[in-house]
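All protein chains but one are shown in place.
First chain written, first letter: the chains are A, B and C, and each begins at residue 1.
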Amino acid sequence: MIKKVLVANRGEIAVRVLRTCKELGFETVAIYSEADREALHVRFADEAYCIGPPPPKDSYLRGDHILQVALEAGAQLIHPGYGFLADSPEFARACNDAGVTFVGPLPETIEQLSDKAAVRRLARRLRLHILPGTKRSLDDAQLLASADKIGYPLLLKAAAGGSGIGIQIINSHSELETAIPTARREARTTFGDGALYLERLIENARHIEVQLLADAEGHIINLGERECSIQRRHQKLIEEAPSRALDSSLRRKILRSAVRIARTVGFIGAGTVEFLLDPEGRYYFLKVNPRLQVEHTVTEAVTGVDIVKEQLRIASGRSLRYSQKEVKPRGWALECRILAEDPFRNYTASIGRISRLHEPGGPGVRVDSGIYEGLAITPYYDSLLAKLVTWGETRGVAIVRMRRALEEYRIHGVMTNLDLHRALLNSHRFFGGQFHTRFLEEQFVPKEPEEEEYLAAALTTALLDWRRRAGAQTQSNGVANRWKMLGRWELLGGGDP
Amino acid sequence: MIKKVLVANRGEIAVRVLRTCKELGFETVAIYSEADREALHVRFADEAYCIGPPPPKDSYLRGDHILQVALEAGAQLIHPGYGFLADSPEFARACNDAGVTFVGPLPETIEQLSDKAAVRRLARRLRLHILPGTKRSLDDAQLLASADKIGYPLLLKAAAGGSGIGIQIINSHSELETAIPTARREARTTFGDGALYLERLIENARHIEVQLLADAEGHIINLGERECSIQRRHQKLIEEAPSRALDSSLRRKILRSAVRIARTVGFIGAGTVEFLLDPEGRYYFLKVNPRLQVEHTVTEAVTGVDIVKEQLRIASGRSLRYSQKEVKPRGWALECRILAEDPFRNYTASIGRISRLHEPGGPGVRVDSGIYEGLAITPYYDSLLAKLVTWGETRGVAIVRMRRALEEYRIHGVMTNLDLHRALLNSHRFFGGQFHTRFLEEQFVPKEPEEEEYLAAALTTALLDWRRRAGAQTQSNGVANRWKMLGRWELLGGGDP
Amino acid sequence: MRYQVTVEGRTFDIEVTPDGQVWVDNQPLHVDLESIDGLPLYSLLVDHRSYDAHVEKNENGDQQVVVAGRPYRATMQGENIPTTQVTQHQKDEGPSEISAPLPGWLVDVRVAEGESVGAGDVVAVLESMKMHLELRTARDGVVRSISASAGQVISQGEIIAVIDDLPRA
Partner (left out) sequence: MRYQVTVEGRTFDIEVTPDGQVWVDNQPLHVDLESIDGLPLYSLLVDHRSYDAHVEKNENGDQQVVVAGRPYRATMQGENIPTTQVTQHQKDEGPSEISAPLPGWLVDVRVAEGESVGAGDVVAVLESMKMHLELRTARDGVVRSISASAGQVISQGEIIAVIDDLPRA
């Protein structure tokens, strides 16, 4: 029997998952909001169903609608991608109860992992370092008192937040006093919950995470680590695998810690354990993400493992195909997140229609895109347009390849952060691997564009005006070329033109 | 000192070489004929020089012009790509004499390898099998007499031909009698030389070739074999690495034979030794190509080695970076050549302007393209638009990935052979690896398109007419969507739309 | 509005009601055709089955619909639609011209003026994009004139030879 998979997501990750489904010969079902009728994932899937108006709460977060579509279309599996319903134990449970397999861990595991206090307790029991911090239900006075005990700088976070939203850096008691009321109000408006908590800020920390695969029989393997320290506003921007920050003994320890915590919670499927690494080589457990991550691509590039395929296999009840020994990473991989935003104007989001698109290619380049020429970029969802991944034998090769691929990339019609990526990839500190999670915001100074490009822009402007005036007789470039070429023949002194 | 490289080619291979040059931080110089002012390689390079009118003999084959440009632009290296001047000892010698390094073997080696009779003698000395055949200067009567001795079927070939052009299959004495005069005349017109020769046709043969790298110090390694048996009109269409036709003992023998012959001729650079394999496992030496091949990409995909980079390193006098033991192929790779031609109308070439282009992406997919949206495809050069390469852990994965990628690929404005590739990749015999060099022309029957696509075409036609008539009030798809969605809410029994 | 649409030999009866509902062979279908950015590019959903369609002219100037990357020729009949005439109107009389379907170089001319030729005979060989293309005559006749010679560069549509009908018996 051919299986049918519903992908409960949109954009690049929906396309990513659909690709593997197609390779496995599965029938595919897409869902879309009213704003996404034109979206690439709709055109990509075998079937597509509208599930509601643009706001996520009315469409991509409507688990009831999505499940209904799965039943109507006869899907046996639902892949949630990342974000939206991927971390929802309720949705996972509803799917499984309705006889549609949720591609992810057991609902109980997701539930357990979403209880941050419980996870911290668990990590402490496993003797992992955790970041000093507070509970999630303190009043203003308690927050201030705890802050003085933990010490500054620290992070003020919205308890209901996530993905880097609702986080502020606090440097002193008085800063905290000023920040609390605004943060509460914003958290209430944004997440519907004003609860805040504090966490020690580790300075010059690096973000290290471990990719895991686990089957229902209790086999757990790691696919190595990723480093995601290049961030803006606490959101990852560039990721790589492996990490330059780990030597082999530290790597072994972190990988082992990740597997242990996953084993303890009975993890099944693909997941990631996140750590912060301080400059002294001490690593702090942050959390377990019970789902596919945006940056899974770099792990795929170095291991050759299709993580989505393994997710679907595990969800179908099959056991892992690899032993730990059979996972043999090769080379280095980088990922740049291509976002519709203006990095030089405070990362303002940009909307519009993709008027022209030219994607890079050639050796060692992978593009995972959710866009195509003609597509409208709407303001309803996140600004991730595409992911550019390069692989090289060494980190250096992966970097120069990424530079080359970024130079090839053209996206017109919306502002993107391609130029920021070009600048980052050209920085010596990035090349040297000397960075931390606040590198971009605190230390990075982009290079000025090349002088000669100004002249190119000026010449284009002047010549277009001149041609408009001169009219038809100069339109014929062929004639001009032939003329110039004849000149060249004379110069070269030979050849009949 | 930053090096400058002139790429003496056009199309996808010029872009391919330019990419690696950029990664190495080299300055790049492109050349173009009058017909190629818009070509991608011109836009891609740092500098570009027009070298003549469209016909290759007046531009891309004008070694004197090209060398002059190299000197004027200050290039230290000339990379010839494949075709055009890549096999020309005269050009290689002229470059080296002018102090510009030709990226390839020594001119003497190229000369030696282009003397087919001498190479055959050499192979015989090394006790390699060669195809029974004749000399290249026989008259009609001698050809007929030799043919009867060698036995039918056999191949009648133009001595000055190459790349599969000027080859005919001959099944009998009388067929040969009829074919000779026409073949002579065509050879004279096409290649300027009417000389013909005969070669035994091996039935159900497979084309196997070995990729080699050799440095000036005499180190030679192989990067494994490729199989290129899917051909049309004696031209390769689909290639893969490794080959299913070899078991490990036969593979070891063929690889060793290839290295031996390269060592004997003092080969330096990247080259390929081609063999035919008969159904009994006997392999016949064909020739040594002293240059990059179109299908080098599949070897890159399985070994992780950038062959162009190694060529440039070797040409710069550096020694090989790999020992044979360090070359560790992983998985399987396929390449489909995407051509501007109509495979269902006798492979007629197609010209026009690329009106829309959508390239595949995602895991395990590489696109090496010489085109972009808006580019005019002219009749002056070969019809290769792009190469689509997929990698997978196994041959099966590489195949399903290629199927998926071919489904994603869209090229509008010219006819392409994408559909033929889709059909080939879906055939059971291709999947089973049961094919030979005449599989496509003798045994392959393409599948009919899916029935439901006819209906989709009919509906599109009818609805576009209906909309044109109904005019503006039905243009607003948003309204229609909302209406349908409301219907859906009622169906689902909930949710405020 | 009722249409008879023929796609590569298959004919569909399609009715579109004034409110845009679609019936095919008298069965209702849920059809949603979305035009993307005014381009000749469409996303088509047929009872939720998703297709991408692209409308373009082919080499002969006929409109074709490319579905999932495969081109289909569609002809249409309906009220107020001039029936598409796909009559097999073949000229059986008068001279016929052999012209170049593509630009290229003439590799070979296989006939001489005044020579008799039979239907299917190769008149000339054109090279375009490294391919040889045989130009054949569609019927019996006598070569009236040859206007190009081997080695010559030929533009698209350029006439290479004219074939007269055989004199009537």
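A few points about this structure:
Please note the rule applied: a contact is a pair of C-beta atoms (placed from the backbone, for glycine too) under 8 Å apart; a residue touches a chain by one contact, two chains touch by 3 or more.
Please read all numbers here as calculations on a predicted model, not as lab measurements.
Among the chains on display, the ones the left-out chain touches in the entire complex are A, B.
Although one chain is not drawn, the whole complex shows that of A:175, A:193, A:278 or A:382 it is A:382 that touches it. Of the listed positions A:173, A:256, A:282 or A:356, the one in contact with the omitted chain in the full complex is A:356.
Within the complete assembly, residues 55, 163, 165, 185-186, 189-190, 340-341, 347-352, 355-356, 379-383, 407, 409-410, 412-413, 415, 418-419, 422, 449, 452-467, 469-470, 474, 477, 480-481, 484 of chain A touch the chain that is not shown.
Against the chain not shown here, chain B presents residues 30, 37-38, 42-49, 73, 353, 374-376.
Quick note on the criterion: only the chains that are shown with their structure count from here on.
Centre-to-centre, using mean CA coordinates, chain B is 30 Å away from chain C. Remark: chain A and chain B have CA centroids separated by 36 Å (rounded to whole angstrom). Of all residues in chain B, those touching 2 or more other chains are 356, 407, 477, 481, 484, listed in ascending order. Residue positions of chain C touching 2 or more other chains, listed in rising order: 32, 34, 39, 41, 49, 52.
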